[in-house]
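Starting off with a structure, shown below.
All protein chains but one are shown in place.
Up next is chain A:
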Amino acid sequence: MSSSVASQISSIGQVVRSHIVNVLRKGENFELRSELNSEYRDRRKEAVKRVIANMTVGKDVSGLFTDVLKNMHTDDLEIKKLIYLYLINYAKTKPELVILAINTFVKDTDDNNPLIRALAIRTMGCLRVSEIIDYLCDPLRKCLKDESPYVRKTAAICVAKLYDVAPAVTIENGFVEAVQDLLSDANPMVISNAVTALVEINDNSPNQDVFTMTPPLVNKLLAALNECTEWGQITILETVANYIPGSTREAEGVCERVVPRLQHVNGSVVLSAIKMEAQLSRKMTPPMVTLLSSAPEVQYVALRNINLILQKRPDILNREMRVFFCKYNDPLYVKYEKLDIMVRLCNDRNYDHLLAELKEYANEVDVDFVRKAIKAIGYCAIKIPVAAEKCINILLDLLATRVNYVVQETIVVIKDIFRKYPNKYEGTIPTLCKSLEVIDEPDTKASFIWIIGEYAPRIENADEILETFMDNFKYDDPAVQLQLITAVVKLFLHRPADCQDLVLRILKVATEECDCPDTRDRAYIYWRILSTDPQAANTIVLADKPTISVDDSTGLPDDLLNELLSELSTLAAVYHKPARMFVATGTKSAVLSASALASRSQSGAGSTSPNTGTADTGAGLATMSSPSPSSAPPPSSGQVDNEDLLIAL
């Protein structure tokens, strides 16, 4: 008995299952269609929701257009909003069917409820179908003069939407003037939306004469500032910032009225206000520091902007370095920016604190951050001569940790210090040699070899040390090969008797077995000079090198800096690039072109100059023999690494 019941149940189960399979086969859209046409209100509502859910995940539900539209005329606001959302999405694919919806829209713009009037006008503006435009004008005209400010502020934005699709129609119907009238509205939100709309229209109009600032208008906007929402305040601040006051007194008046905004809780309002304070008054410092306690993303934007401001006004935060000290759990992108700013703020009064911090950072675990910290130590040493001694000591401590990446970076940095202060710290060379077996990166190897070559006369076993690099010579990076050849030749010039064998061997290997043409070339040149005129070799290879230096101009060129300062808190100011560099007009590059940025930043850094432009061949050769010129001075580091970060973005 019970077994037969069980079998019956299982057979029912099969029927249900086969039904489900059927539905799946016909597709979900089929099922949705029948649901949308259901006689029950709840099922129709559920179906609309599912359509929107499918749309969200990217499934194509445009086939249900007419079925969805049928549900449009409803009292249920929730359903209405969902259907409007659907319309915004698919109107373009079915322009001929959108006509069916117009009736409802036009009726809605006459609804008693201002929420519904606004909703209708807002949605119609988003449809962007030429069929709609003709029907949009009348309701829009009415809504611009609506009694409810809520509808007026929505209509103002709608004019901007319309201008985007049909500029001619917008002008013909006098909508632009209507929005200009709204600037005198009693409601602050209407004013700010009118400003928004006019700015947008102005930017897209051919003559850009739709929105001109006049002193009375500025006054009116600043008066509205106090009552606006935070977003309205940003709009007004941004707009007024572009206004050039007629006199100093007027400018002071404007600034005076903007200063209170520095106290706003919204970081973006604060940044906009900072931008307005064109003369960059002292009052800005506390709000800028406060921005550092906001959420990490806004902090990041603020830090990038502070970096810009500092390039213009290096003195503004010079007593505030401590606030930039990194916390252990700051996100890396924040830490990088803080490090950069700290290095910028570093001077001969506060270097002590900075170095103690940097040493701390060099012991953290994130490899890139540690490397950046070590680079910063080198930067300090080069920027501030009195700090050099201390820097060297810290670097030697770091070498003692024998952590691979720390050692690699430290040696490169020490090389730079050697270049800046020749013949001052060669006492450290024995300590450096202890790290010999850890060294494995090309840059580090090259730096190390350069040091050995440079101080060859004072290192007794220089030949043995260089010898150790011979085994792997063929397979090394070209930069290392070049360094090694030069170092061996230097050594030979100092001690011809001991090293004849070594020099011959390396030149032979380089000219016969190396693939890199540069290596071969250099080997040939040396070989010929050595064999024809050893005296000339002396003057060329052992020539004095120009010293490297960092000056405070390491940063952006003046005109770019001014441009970016006028765009504070925008993307351009975050990237430190003019907008035209990343606002692609076409689809030229998929990702911000890495090489373009890197090369820009190097030319922008302007600190690599010692290595270029030395005219005569002798000096040219000598500079070539210094470790890869472009990497020599770390000052570029701040800049270049930012760009690295940027590319990684």
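Points worth noting:
The rule is short, and it goes like this: a residue touches a chain if its C-beta (ideal position, glycine included) is under 8 Å from a C-beta of that chain, and two chains touch if they have at least 3 such contacts; residues count from 1.
Heads up, the rule we're going with is that contacts and distances are computed from a predicted model.
Choosing from "Putative clathrin-associated adaptor complex medium chain", "Histone acetyltransferase ESA1", "Eukaryotic translation initiation factor 3 subunit E" or "DNA-directed RNA polymerases I and III subunit RPAC2", the protein name stored in UniProt for the chain missing from the display reads "Putative clathrin-associated adaptor complex medium chain".
The omitted chain makes contact with just one of the residues A:234, A:254, A:432 or A:480: A:234. Considering A:73, A:107 or A:322, the position touching the chain not shown turns out to be A:322 (whole complex).
Of the listed positions A:53, A:99, A:400 or A:436, the one in contact with the omitted chain in the full complex is A:53. Checked against the full complex, the one of A:403, A:433, A:525 or A:560 touching the unshown chain is A:403.
Taking the complete complex into account, A:189 is the one of A:189, A:414, A:484 or A:565 that touches the chain left out. If you put the missing chain back, the residues of chain A touching it would be 49, 52-53, 56-58, 75-78, 81-82, 84-85, 88-89, 111-116, 118-119, 122, 125-126, 128, 148-151, 153-154, 157, 160-161, 164, 187-190, 193, 196, 226-227, 229-231, 234-235, 238, 257, 259-261, 263-268, 270-272, 286-287, 289-290, 293, 295-298, 300-302, 322-323, 325, 327-329, 331-333, 353, 356-357, 360, 363-365, 401, 403, 567, 569-575, 579, 582-584, 587, 589-592, 645-646, 648-649.
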